[in-house]
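Omission of a single protein chain aside, the complex is shown with its protein chains in their original locations.
We just call them A, B, C and D in the order they show up, numbering each chain from 1.
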Amino acid sequence: MDVASFVLPFLPEVVLLAATLLIFLLDVLHVRRTEIVGALAVAGAAVALLLVVADLRFAPLASLATLPAGRIDAVGSPTALFAFTSLGLVFQGVFLIATLLVSLASVSRPSDERGAPIFFGLLLLATLGMLLVTVAADLIFLLLAVELTSISTYLLVAYTRRDPRSLEAAMKFYIIGALSTTLSFFGASLLYGAYGTTNLYAIRLAAGPVGFPVLVLLGYGFLIAGLAFKATLVPFHAWAVDVYDGAPTDVTAFLAGGSKKVGLFAFFLVFLAPILFVRTVGGGSPFTGAAVGLGPVFQLTLGVLAVLTMTVGNVLALLQKEMKRMLAYSSISQAGYMLIGITVGTAPAIAGATLQIFAHVFMKGAAFLVVGGVAALGIGPLVDDYRGLGTRRPLLSVAFALMLLSLAGVPLTIGFVSKFVLFSAAVQAQGFFVWLAVAGLLNSALSVFYYARVLKVMFFDPAPAAPADRGAVVGASGPSILPAGGLGYGRAVAIGLSAALIVLVGLYPQPVLGAIQLAAQHFVATGA
Amino acid sequence: MILEELAFLVLAAVAVVTAISSLLVRELVHTILWIAVFFVDLSAIYFLLEAPFLGVLQLGVYAGAVTVLLLFGIMVTRKRIFSREAATGIGAVPLALAVVTFIFLVASVGEFPQGPTVIHAYDPSFLSENLFNVNGPWLLLLGLIMLSAVGGAIYLVREGRE
Amino acid sequence: MVAAFAIVGLAGTRLKRLEWGGWVAVAFSGAALVVGVLIGAGEMLDPGRYTVVQYTWLHLGPAPGVFPNGVSLVVGTLVDPISALMLLVVTVVGFLVMLYSIGYMHHDRGLPRYYAELSLFLAAMSGLVLANNLLEFFLFWELVGVCSYFLIGFYYEKPSAASAAKEAFLVTRVGDVMFLLGIFLYFSRYALAGPAGLGGWAANGFVFTNGNQPFLASSMGGNSTLLTVAGIMILGGAAGKSAQFPLHVWLPDAMEGPTTVSALIHAATMVAAGVYLLAVTSLFLGFTSLDQLVIVAIGGFTTFFAATMAVVHPDIKRVIAYSTISQLGYMVLAVGAGFAMVGLFHLFTHAFFKALLFLAAGSVIHAVGTQDLFKMGGLRKPMRVTAAAFAIGGLALAGIPPFAGFWSKDDILGSLYSELGTHPAYWPFFLLAFAAVFLTAYYIFRAWFLAFSGDGPRDPTLPHAHEGPWVMQVPLVVLSALAVGSGLLIFWPNFDTLLLNGAGAAGIPPVFGTSDLLLSAASVILAAGGIALAWRLWGNGRVFVLAPTSAVAPVRTLLLNRYYFKVGYDWIGTRAVYTVARAADFVDQFVIDGTVHGFERMFAGLSERLRRIQSGLVSDYAAYVVAGLLAVFVLLLLVAPYLIATVGGK
Amino acid sequence: MLPLISIVLATLLAGTVATFLSGTKARWTALATSLAFLAEVAVLFVRYPGWPGYTGAGIPGFAEGESYAWIHLSWLQINYTVGVDGISLVLILLTAILQVATVIYSWGEERRPSAYFGLVLLTCLGCFGVFVALDILLFFLFWEAVLVPMFFLIGFWGGPRRRYAALKFFVYTHVASIVMLVGLLALVFYSGATSFDFSAVDAAARGLTGVVQAFLFLALFFGFGVKFPIVPFHTWLPDAHVEAPTGASVLLAGLLLKLGGYGLIRWAVEVLPSGLHTDQPILFAVAFLSIVWGSVLSLSQRDLKRMVAYSSINHMGIVLLAIALGSSLGLLAAVLLMFAHGIVSGLLFMSAGSVHHTFGTRDIPNLGGITPRTPALSTMIMVGSLASLGLPALISFPAEFTALLATYNGLGYWVFVPLAILVVTAAFYLWMMQRMLFGPEKGVPSDARDLPWYEGVGMGILVAATVVFGILPALLVDVIVSSPVKGFPGT
Partner (left out) sequence: MTDLPIVGFVALSAALLAIGVFGILTRRNFILLLIAIEISMNAAILNFVYFGAYLGGTPGLTGQSIAVVLVGFAATEVAVGLGIVLALNRVKGTINVEKATELRF
C-alpha cells in the first residue's frame, strides 16, 4: 500500500498524533511545564484545525455535488473502513475548535503541575479518537474510535488524582461507559449476525427486506443505548451530571463541548442510512405482524428520546443550585435538540443539528471554561455564589451572559440561529416533526427560567459583603502564568473568542451555515 | 452431531454456572477462581466453534492476563486476601431487568435456522491477512487506545508527589 | 367662525393668570356676545337663512358592510334658525354670568382656573350649537361635559363637590354611551339609504341637511326597528345631559359648583343641550311614533316627578335645580310630541328666567353665606333688587302672564292638548305636566317667601345681608327684562317666522300664542293657586311644620330622600360594581395567576422528584441505562410498529 | 436610493453603543440620538410617497424598501428586508415620540445612567426594527431583541418585587414568541414560500387551505396575543408594570404592547385573511373578555400604576376587537388606537411614576387633594385620564370613535359591550381623580415639590402629541389608509 496515499488524507490526525507523541516524549524527558506542553498541544490542535479548514476551503464546496475524488466525499465502499465526508470534515473542525479552546484555557493551569503532559496528551488522543469517528465507515472502526475518546476521557476525568470527587466521577464514567461499550459491541455483533458485515455502507446497500427483523431492531436498539451514553440522552444520561460536576472543569468543558458530540455524530453515521433508505422489515414484525419501514420506527424512537432528553434535562436544571450541575443538565437538554436533526433526517435538519453542535462548543464549552475561571477566582460552585459578579467582573459576566443567552436561544446569538435552523427544518419536514419543533421550542422556553436565574443572580443581586476576588487558585499551589485578572490569558482569549463568535455568527451565519448546509446536503445525498 | 451438541450443552451450562457463581460468591478470591474457569470454558467453546486461534487468545489474554490483573487488583485493595464481601441482595428490579433483556434477545431465535448448521473453520493465515491488512486500522486504533490507557493509567496509579 | 371663536376662547384660557383675568374673560365673552347677537339678529331679520361651512376632518375610507360608500367625518358650522336662537341664549347668558362672576367670585381662590374653564365651556357650547353634524355635536357635547365636571368640582377640596363632579360625569357618561350608539345607528342607516348619486358619505359626510323634511323618517317610511332604537339611544343621551328620569340624579348634586356655574351650565345652556339634541334630531332625522311616545312619557313624567322633589327641599339652589329638571321635562315633552320649536321656545325663555333665578339665589347666598332656606328670611328689605329679580323669575317660572314662562309653557300644553285627539296615549303625561304647573308655582314661591318675606333671618348668626356690587346687579336687571320680554317676542312676526322655519314642514305647525284660551286660563288659575298655597303656608315669615304623624309625612320623607334613587345608584355604583371588581381581582390573582404558579410549582415539584433519581449510586445509573435499553426495545419492536401501522406513516 | 431605514437603524445602534460607553454623559448622548431619530422619522414621513393609496416600486406596497441577502441556504431564503407602509410609519412615529419623551423624563436617573439609557435606546431600536422588518427572521430577531433590555430594565431598576416581575415578563413573552415562531415557520413551510420575505410569504399563503390558515392564525394569534396582552394570558403585565421603572413602564405600555398588535396585523391578518375569518369568533370572545376584564379589574386596584396597567388591557382589548373585525376600517381604528394608547398610557405611567417619587406611594386611597401642592402633576394626571377615557379633541377620541364605528359596522349591536365598558373606564379614572387629586389634602409629605423640569417636559411632549393629533387626526389617518390591506373584500 502506498504509504503517502494512505497518510495524506489523515494529515490532521497525523499531526495530532505527532504532537501527542512529542508530548509523551517530553514527559519522559522530564519537560513538564504546563506552558510548554500546552503550547505544543495548542499548536498541534491549531495546525490540525488549519489543515481541516484548508481542506474545507480548497475543496470548492459549491461544486461538491460533483463528488471530487480524494479526501472529501468519496463514496463509501462496502469494504473500506473509512470514508471522508464533508460533514465529517465539518465535525473535525468542530472537535478541533473545542480542543483548541480547552487547551488554550488549560495553558493557564498551574505551570508546575506534574501531569501536564498526560493531560494534554490525553486531550489530544481523545481528539484523535473524535477525528477518527468522523471518517468511520465501519461500525467496529467507529466504536473503537469512540472508545479511544472514551478511555482518554475516563482518564482525563480522573486527572486530578488526589481529588476524591474527580475519582468518583471517573469511576462512574468508567462503569457506565464500559457497560455502554459492551452494549454497543453487542449491538454491532447482532447487526453483524444479521447483515454479515459491519460496514455501514454495505449495510445500506443491503436494502430491501431483511431476513432478521428482530435481530436488526435489537442490534440497533443496543447501538442506540450504547451511543446514547456518549450523547447523554435520557435515560442514559445519569452519569453525565456527576461526571461534569466532579471532573476538573476544563475537562468538563471538553466533555460537553467536544466528546459528547462524538456520540451525536455516531448517531448521524449509524442511523442516517436506515432512516433515509427506508427499508421494509421483511415479513413484518413478529409482534405486530405488520410490515413497517425501518425509518419511521427509528424516527419515532429517536423522537421520543429527543423529547424526553430535552424535557428531563431542562426540568432537572430548573432547581439546580450548583452551577456546574445546572450547566450539565442544560447540556443534556441540548443533546435532545441535536438529536432532532438526525430524527428528522433531512439535509436541513442535519445542518441545523450540526450548527447547534458547532454553537454548543462556544456556548457550553466556553461556559464551563468561564466556570473554571470563576472557580480559580475563589468563587464558590453554587449559582448563588455568583452574586454581584456583574459588577465585579463586568466583561467576564457579559461573556458568560452571552453564552447563557445563546443557550437559551435568544436572538442575535449563535444559539438562536442554530435553533432557528433546526426547528425550521423540523417544521419544514411537516407532520410528526412539527411537534418535535414545538416540544423543542417549549423546552427552550422552559430553559429560559434557569438561565435567567443566573443572569438575575449575576446582575441584579448585590454582591456578598466580602468579595472573595483574587483568592487562591483552587487545587494548585503555584502561580498561574500570564494572569489576566486572575483568569490567565489563555483562558481569557478562549472565553473572549467564544463570546465574539457567539455574536458574530449570530449576526451573520451565512459563511458557517452555508458550508454546513452544503456538507449536510452532501452527507444526506451520499449517505454514510 | 450429537456428541458436539452434548459438548456444547455442557460447556454452555458450565459457562452460565461459573458466570453466576463468580458474581455471587462472597469470597473475592473464589470469584477469581470462578471467572478463570469461565474464561477457560469460553476458550473451549471457541475450540468447539473451530476457532483455535481465538481459543488460544482467550486462554492467554483472559484466563491469563486479565485474571491475574484482577487478582492483583484484589490484593492491592484488600488488606486480607480472603476477606468476605458484605452480602448484597439480589434485588428484584435488577433481576427483572436482566430477565427481560434475556427474553428480548431470545425472541430473535425464531429467525434462525432451527436445526444444526454448518460451522466454518478458517485458516489462521487468512485470519491474519484479514486482521492485519484489510482491517489493520482496527489494530491501529487498538494501539492508540492502549497508548492512552497505559499513559493515563500509569499516571493515575503512580504515587504523586504533589 | 365658530373655529375662530373657539380659538379665542381657548387662547383666553392662557391669559388668566393675572388679577384682571376675569375682565379678560368678560371681554372675550363680550366679543362672543356681539357675534352671537349679530348672528341671532341676522337670522331674525332674515328668517330662514342656512349657512353651512364645512371641512373634512377625517376620511376613513369605505368599509364593506354597512358603509360601502365610505366614511367621511366632517366638521363644519350650520347657522339656521334654531342654532341662531340657541347661540343667542348661550352668548347672552354667558356674558351676563361672566360679568356677574366678577363680583360673585372675587373672594375665591383659583380664579384663573375658573375663568379658563368657563371660557372653554362657552367656546364648546357655541361649537355644539353650531355643529352641523352629529359627530361634531358629540365632540363638543363631551367637551361641555368635561367643563361641567371641572366646574362642579371647582371647590375640589370639598369631598362632596368632588363626588358630585364624578357623579355628574358618570351619569351623563351613561347617556353619552347611548348617544354614541345612536349616532352609529343613524350613521349606518344613512349610509345604507344614502343615494350613491349624491356621493354618499364619501362626498358629503354625515351632515344635517338643510332640506325641509327629516331625511330618515321619510326615506324609512317613518318607522323601523333600527330607527326606533336609534331614537331611544338619542333620548338616552339627551336624558343624561338634560337630567331626565332616570338619569336625573346628578343635577341636584351638581349644585356643589359655584352658583354662577349652576346658572350658566346647569340651568340655561348645557342641560338644555339635551333638549336641543332631541329637537335637532326630530327636525333633521325624525323619530318614529314609538320613540315619540317614549320621549313624551319620559318628559311628562320627569316634569311632575322633579317638581314633587322641589316641593320639600330646604336648599335654595336645589329647589331651583329640581325646577330645572322639571322644566326640561316640559321641553322634552314638547319635542317628543313633535313640537320641537315649541320646546326650543321654552328653552329660550327658560334660559333667561332660570339664569335669573340662579343669579338671584346666588346673590342671596353671596349675602348670607348659606343655602338653607330655613335659615334665611326677611331679605326683602336689604336686597330689593334681588328680591324683585327672584320674584320676576318666579312669576315667569310659574307661568303667570305676561311673563316669559307663560307664553312658552302655555304653548307646550296647548300643542300637546291639540295632539291628544290623535294620540290618546299622551293623556296621562299631559295631565302630569298640567299638574306640575301647580307644583311649580307652589315651590318657587315657597322659596321666595322663605327667603325674602318675614322680618329677618330665622338663623340669627347669619351675617348682615346686603346687595352685591353693580356687576352682580346689572345681570339681574338685564335678565329680569329678558324674563319679561323674551316671551313677548312671540308677537314679533319675524320671530314667529323664525320658529316656523326652524320647524320645517315635517312637524306639525306649532301653534304659537294661539293655544286654547280655556286651557291657558286653567293653567294660570292653577299657577295662581300654587302661589296662594305657598303664601298661605309660608308667607310673611310663617313656617309650615308638617306633623310627623300626618298621613303625608312618609311622602315627605320619600321626597326628601329623592325617592331613594341616589341610594340605589350609589349601591349599584359602589357596592355592586366594586364587589364584582373585587371578585374579578380575586380570580385574576388566585385563579389565573394561581394556575400559572401552579404550573411553576408543578415543574418545581417534578424537578425535585426527578432530582431524586440522581442518587449518586452508579448501580442505579446502570439500571437506568438497562431500563432505557429495554424501553428502546419496547419502542422499536412494539410501540413504533404499532403506532405506525395504526396512525399510518408519520 | 438612499437606504434611509438602514441609516435610522445605524443611528440608533450607534447611539445605543455610544450611550452605553458614555458614562455619566449618557443622558446627553441618549437625547441626541433620540432627537436624531425623531428627525429621521420626520424625513421618513416627508418622503413617504403614498398619500393615499401608495403602490410603490421595489417591495410592492412598501416605501423605502431595502433588501439584501442574509442567509441563503437551499431551503431557507432569508434576507435583510425592510420597508415601511402607513401602518408601520405611524407606529414608528410613536416610537420616536415616546423615546424622546422617555429620555427627557428619565433625565434624573442616577443609578448607572449609561446602562439605563442604553437599554432604553435598545428597546426602542428593537421596536423600530419590528416595525420595519419585512422578513420573518429579521422580524423575530427584533421582536426578541426587545425582551432582553426590558428584562434588565425591570430587573435592575425596578421596584421591590422586580426580580419576580422581570422573570415573569421574560418567560411569558418568551413562550409566546416561541409559539409565534412555530407559527411563522409553519407559515413559510406549509405555504411553500420561496423566501422569508413578507411579500413572498404573503403571496404564497394565498394557496393555503382554510383549515391550515385557521390553525396557523391561531398559533400566531396566541404568539402575538400574549404581548397584547389578551386575557387570560395577561397577568405578567400588571406585575411588570408595577415593578418596572417609569421609563420602562412607558416603553412597555407604549411600545411593547403595540408590537403584538402590529405583528398580528402584519403577519397574521394580512397574510391569512381566511384564517382570520375562521377564527373570528375566538378573537371576538377574547377581545370582549379582555375589554371587560381589564376594565373591571381596574376598578378594584388601589395602586395607580396597576390601575393604569389594567386599563391597558382594556384598551388593547379594543384594539384586538378592531383587528378581529377584519375590515380596513377596523384596522385603521386599531392602528389609530395603538398610537393613541401609546401616547396616553405613556403619559399616565409617567404621571404614576412622578406620583410615586413625589409622595412616596402610589396607593390611591392613601393620597388626597394633591392638586394645590402639585398643580402641574395634577394637570398631567387629569389630561392623561381624560384622554384615556376618550375626551374629544384628545387623541383617543378619534381612535375610539373609529374603533366603535368599525365594531358597529362589523358586529352591529355587539358594539354595546365596549360602549358600556366606556362607562366603567370613566368610573375608575374619575374615582382615582376624586380620591387623589381632589378632596382634603392627605398623605402629602411636607417636602413634596411639584414636577422637576425634565419630568414636566417629558410629559409635556406627550400632552402636546395628545392634543395635536387629537385635533388633527387626519395627519395619521391619511397615512394609515394609504396602506390598503390586501385580502379584505372591498379594498
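By definition in this document, a residue touches a chain if its C-beta (ideal position, glycine included) is under 8 Å from a C-beta of that chain, and two chains touch if they have at least 3 such contacts.
Bear in mind that the values here come from a model prediction, so they are computed numbers and not experimental data.
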Chains still shown that are in contact with the chain withheld from the display: A, B, C
Residue touching the undisplayed chain, where the options are A:A19, A:L100, A:L144 or A:V370: A:L144
Residue among A:M171, A:V297 or A:A335 touching the omitted chain: A:M171
Touching residue (missing chain; options C:G369, C:P402 or C:G616): C:G616
Hidden partner interface residues of subunit B, rising order: 1, 4-5, 8-9, 12, 15-16, 19-20, 22-23, 28, 31, 35, 38-39, 42, 45-46, 48-51, 53-54, 57-58, 61-62, 65-66, 69-70, 72-74, 76-77, 85-86, 88-91, 93-95, 97-99, 101-102, 105-106, 108-109, 112-122, 126-127, 130-131, 134-135, 138-139, 142, 145-146, 149-150, 152-154, 156-157
In subunit C, positions touching the absent partner: 611-612, 614-619, 622-623, 626
Subunit A, residues in touch with the chain not shown (by the definition above): 140, 144, 147, 151, 154-155, 158, 161-165, 167-172, 174-175, 178-179, 181-182, 185-186, 188-190, 192-193, 196-198, 241-242, 245-246
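Definition applied: only the chains that are shown with their structure count from here on.
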Most centrally placed chain, judged by C-alpha centres: D
Contact-richer chain pair [A-C vs C-D]: C-D
Mean-CA-position distance for subunit D and subunit B (Å): 71
Distance from subunit D to subunit C - Cα centre to Cα centre, in angstrom: 35
Interface hub residues of subunit A, defined as touching at least two other chains: 214, 218
Residues of subunit C defined as touching subunit D within the complex: 56-68, 71, 135, 138-140, 142-143, 146, 153, 156-159, 161-163, 165-166, 169-170, 173-174, 176-177, 180-181, 184-185, 187-188, 573, 577-578, 580-582, 584-585, 588, 592-593, 596
In the complex, subunit A residues that touch subunit D: 347-348, 351, 405, 410-412, 416-417, 420-421, 423-425, 427-428, 430, 434, 437-438, 441-442, 444-445, 448-449, 452-453, 455-456, 459-460, 508-510, 513-514, 517, 521
Contact footprint of subunit C on subunit D as seen in their complex: 231-232, 234-235, 293, 296-297, 299-301, 327-330, 332, 369, 371-372, 386, 390-393, 397-398, 401-402, 404-406, 408-410, 415-416, 419-420, 422-424, 426-427, 430-431, 433-434, 437-441, 473-474, 477-478, 481, 488-491
